[in-house]
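Partial view: only certain chains, each at its native spot in the assembly.
A and B are the chain letters, set down in written order, and residue numbers restart from 1 in every chain.
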Amino acid sequence: MKKNIEISTNALVIETCRSFVHSGNNGAECLFVGTVRDQTSGQSVVKLQFEAYESMAIKEMEKIADKALREFDISAICIHHRTGTLTVGEIPVIIAVGSPHRQAAFQACQYAIDTLKETVPIWKKEFFTDGSVWVSAHP
Amino acid sequence: MKLLAFGITREIIGMSDSSRTLKTSMTVGDLRKELCGEFPKLKELNTLAIAVNETYATDDVEINDADVVALIPPVSGG
């Protein structure tokens, strides 16, 4: 049962996350890759800025990994999140899960990204051609 | 206490890391009320969570002088 948690200003690498969870004990690996979309509700996105309360975000990501390892039949999980300025197509988050069987891999991966978006203190500001907004801040 | 503010709360309050004087037996709820009075725009947010020493805290939690308190507006990672 292993986990790997990282917050970084460097570009995230899918193969790094996949390698961490890869093992001959597994039959299945599920990866989620978040990418910066070129638009939000029809408005063109120029870039995103991600800010983290890093020490607490790491703790919350560890909680997610621990719970995923406890509740699903998986052998490893890797959660990497990027901060700083990202442009369209770049990767803010990668989650990789390795498991003996595929059902648990999918469930754990989806649990991890769903929970990350609810509890981990990271914020993104979207920059459009004519302004910017903190995502989800207001009704 | 040390007060941290992130995302839009940092912009509303106009700081990222400052110290505030702690009133006697102030709770998380007291702090919330005080800040929302001073910065009414905080009340317009979808949610405003408060963390004490890197853990989400409910309004009844007491804040002590050595605590690090953080304002957590709606998160949007991923």
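We take it that contacts are C-beta pairs under 8 Å (C-beta built on N, C-alpha and C of every residue); 3 or more make two chains touch, one makes a residue touch a chain.
Treat the numbers as computed from the prediction; the structure is a model and nothing was measured.
**Q** What copy number does each protein chain type have in the complete complex contained in this file?
**A** A x2, B x2
In the analysis below, only the chains that are shown with their structure count from here on.
**Q** Could you grab the centroid distance between subunit A and subunit B? Build each centroid from C-alpha atoms only and quote it in angstrom.
**A** Between these chains, centre-to-centre, one finds 25 Å.
**Q** Can you list the subunit A residues touching subunit B in their complex?
**A** 34, 50-53, 55-57, 59, 81, 92-93, 113, 116-125, 134-139
**Q** Mind pulling up the subunit B residues that touch subunit A in the complex?
**A** 4, 6-8, 11, 44-46, 51, 54-56, 70, 72-78
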